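Handing you a structure now.
Note that this complex is displayed minus one protein chain, with the remaining chains in position.
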Amino acid sequence: MEKGHGHGNSYGMVIDLDKCTGCGTCMVACAAENNLAVRPDESDKQRSITWMRLYKVTNGKEFPHTEVCYFPRPCMQCDHHTPCVSVCPATATKMDYHTGIVSQIYTRCIGCRYCIAACPYHARTFNWWDAYFPKGKGLERYLSPEVSPRMRGVVEKCTFCHHRLMRAKNNAYAEERRELEEGEYITACTEACPAQAITFGDLKNPEHKVSELVKSRYAFRLLEKLGTEPKVYYLSTKDWVRRMADNYLPGEFKPIAKVKLG
Amino acid sequence: MDSALFPEGVKRCSPKVFLLWTLPWLCLLAWGGLSAFLCLYKGLNQTNMNDYFAFAVWIVFDLAVIALGAGAFFTGFLTYIIGKKELKDILNAAVIIGFICYSGAIAMLGIDIGQPIRGWFIFWHVNVHSMLAEVSFCITCYLGVLAIEYLPLILENRQLDKVKELRLFGHNLHGIMAVFAATGTFLSFFHQGSLGGMYGVMYARPFAFREGFYIWPWTFFLFILSAIAAGPAFTILCTKLAEKITRKKLVPEKAFQTLAKISGWLLALYMVLKITDTVNWIYGVVPRAGLAFMDFYREGPYGVWLVVAEIGIFGIIPAIILLVPKARQHEGWLITGCLLNCTGIVINRFVFTVVSLAVPVMPFDKFVSYLPTWQEWGIAFAVIGYGFLLFSLSYRYLPVFPRERELNPLSE
Partner (left out) sequence: MELNRRNFIKFLVGGAAGIQLTPLPWKLTDDIAIWTQNWPWVPVPPVGEFIHEKSICTLCPGGCGIEVRKVDDRAVKIEGRTDYPVNPGGICPVGMGGLQLQYNESIRFTRPMKRVGPRGSGVFIDISWDEALTMLAGRISGLREKAMPEALAAVDGNPARSTLSLMIERLVKAVGSPNYVRIPCAEDTYEMANFLMQGTLGPMAYDLENADYVLSFGSGLLEGWGAPGRVINAWGLWHENPAKKRVKIVQVESRASSTASKADRWIAAKPGTEAALALGLCHVIIKDGLYDSEFVNECSFGFDDFSSAGGKDRAGFKTMVLKKYSPAKVAEITGVASDDIVSLARDFAGAKAPVAICGKGKGSLSGSLYEFMAVNSLNAITGRINKPGGILVHEPIPLSSLPEIDFDDIASQGLEKPRFDAAGSTKYPFSNSLINNLAAAINRSPESPVDTLLVFAANPVHTLPDGGAFRKALKKIPFIVSFSPFRDETAYMADLILPDHTYLEKTDDIVWPAGLQYPLFGLSLPVLEPVYNTRNAADVILKLAKQIGNSVESAFPWKRFEEVLKERAKGLYSSGAGLVDYDGTNPVWKRLKEGTGPGPDYASFEEMWKKIVSGGLWYRLEHTYKNWDNLFETPSGKFEFFSSKIELAVNAYAEQAGIDWALRDMGLAGKGDDVFMPHYEETASDADRSTFPLMMLPFEIINLTSTWVPNPPFLNKALFDTQLRGDESFVEINPETAAKYNVGQGDRIIIKSPEGEVRVRANLFEGAMPGVLFMPLGFGHSAYDEFSKGKGVNPNDIIHAGKDPLSGYPVWWNTPVKIIKV
């Protein structure tokens, strides 16, 4: 699976939606790992900061044929002409061609939000407020030193837990290894998922499970037609779920198999 | 009291009346000032913007005033480069309007970004691929050009004119104004275009995305064209408004007619291209994204009526009015035509800013609505207040309209 530019790795993720139970552990793990700010009101989803966000979809059928499915949505780390990277005026977000990871430099971001406008996945969120750490509550005690908390007025997004890559690399270098083993670097959500619905690895490495999984007939990506080339893939055996992932003109969607339940 | 500052040979109202006239604009400025303070001190949570509406009313205002302010560069271009000498009589007004629009827009942008203190990172850490970087560079530079264009006029103030050095400086500036007009034209061409390009390049937003020529999406050219079509119309409108308020003829009719005719032609050309672009988009970008034209207008208040309004009522109709000599020679029709023309461009900028972001791209995403807060309105309206104030002050103390004395001989 030759993808991306140049050499190096192309880290990607495969999320099995049949396994995903919508429990939200990935969201919580992500928030805890990356020091996401929590405000007293997180119910305004248009202003709530999430790097990994769950979308709930239903098949729209009447009772008792209704079905719910969840789309966990991290940053897609778009590979082709990354929509957000190309528009950022201050070079505060970059795609690293050696890893395929789209970074975000908070101290450089000026908060123009053009990247938010350009991203169709809503993977980027803006710090509308100062980080909420009231005096005397002591919430800041759980903050991890690996990721710096963000200031007001900047955009943030999922970085595929880039600090974990650094951590893994440091460990490898200490053992005088240049290459990482599969599983040595995985994101916090991958690690946390109790259903093991998330697989993470190097899409360019044929040995890695992800490069096998993306070849599955059930594999698809979100809004594939736009040509953003996300490095996050999904799996679902259900046609109605796969159909939810992109816009289709009438007759355009090709069901894989007639899904039969029960 | 302040009559010593008035241009020579013209009549101005009493300071009291003038103060009374500026009062509402000062109020708007105060409202804007309070809003700006809140937004800068407490952050952008004071607005109703969110991660779905990352751009909102301020950006609509920005784009609108920048487009409408295009009268400045375009009139300068016509006057100095093409040689339409009759436009000299309206050029000062155009420059002031341009200056107001651009300085207002930049001030508004300064509040709109989350980290205004490090806004200059755009220049320091510039990403040359970003249309917004291009916009920022060009409008900042162009504001400088506008200031330079504005400066000789200020120096013509009766009192400043008495200072020999300033007079000489102003005179020399006048002499090389053609250079600045050319520079302004160049810069404006690119930032008007880049503003369009900003949306056109968002290829993951099928509503805004346009294919294009080389690195420029078609919106790049459409925005330039629409700006130079509407800019002169806005100059006409503002001048006409000044004439109505001062109850004086300030600019010879010929200047209006020349501008109106050019505006009409450009608008007509713009309409042809806009319609072509829209059709091209409907049969190109839209179906490739798996969507149908009507999919964009399903939810929320943004129906297909916006297309009818933008292209029909506020596009084709004003083009016809401004193109038909009989119609544009009639003042009522001229004003109507210009008004429709300007409204059309505001709608266009609104559609590209707000509707682009309001239309969900992911099939399971939902439409969310947005209404600005009073703080957002405050800052937007402050630009209007600022405009009225600066124009009024300029008119009162500077010889904005060179033919004013001639057209309005003092009776005594």
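In this document, chain identifiers A and B correspond to the written order of the chains, with residue numbering beginning at 1 in each.
Here is the rule we use: a residue touches a chain if its C-beta (ideal position, glycine included) is under 8 Å from a C-beta of that chain, and two chains touch if they have at least 3 such contacts.
None of these values were measured; they are calculated from a predicted model.
Contact with the omitted chain, checked across A:Val14, A:Leu36 or A:Leu165, is made by A:Leu36.
In the complete assembly, the contact with the undisplayed chain comes from A:Gly22, out of A:Gly8, A:Gly22 or A:Gly227.
Counting the whole complex, the residues of chain B in touch with the unshown chain are 115, 117-118, 120-121. Residues 16, 18-19, 21-25, 27-29, 31-33, 35-36, 38, 40-45, 48-50, 54, 56, 58, 60-64, 66-70, 107, 130-131, 133, 136-145, 148-152, 191-197, 218, 235, 237, 261-262 are the ones on chain A that touch the missing chain.
In this section, only the chains that are shown with their structure count from here on.
Taken together, the chain B residues at the contact with chain A in this complex read 43-45, 49-55, 112-116, 118-119, 121-122, 124-127, 129-133, 136, 198, 201-206, 287-292, 295, 356-357, 361-365, 368. Residues 44, 46-47, 55, 57, 71, 78, 81, 83, 86-92, 108-114, 116-122, 124-130, 151-155, 222-223, 225-228, 243-249, 252 of chain A touch chain B in their complex.
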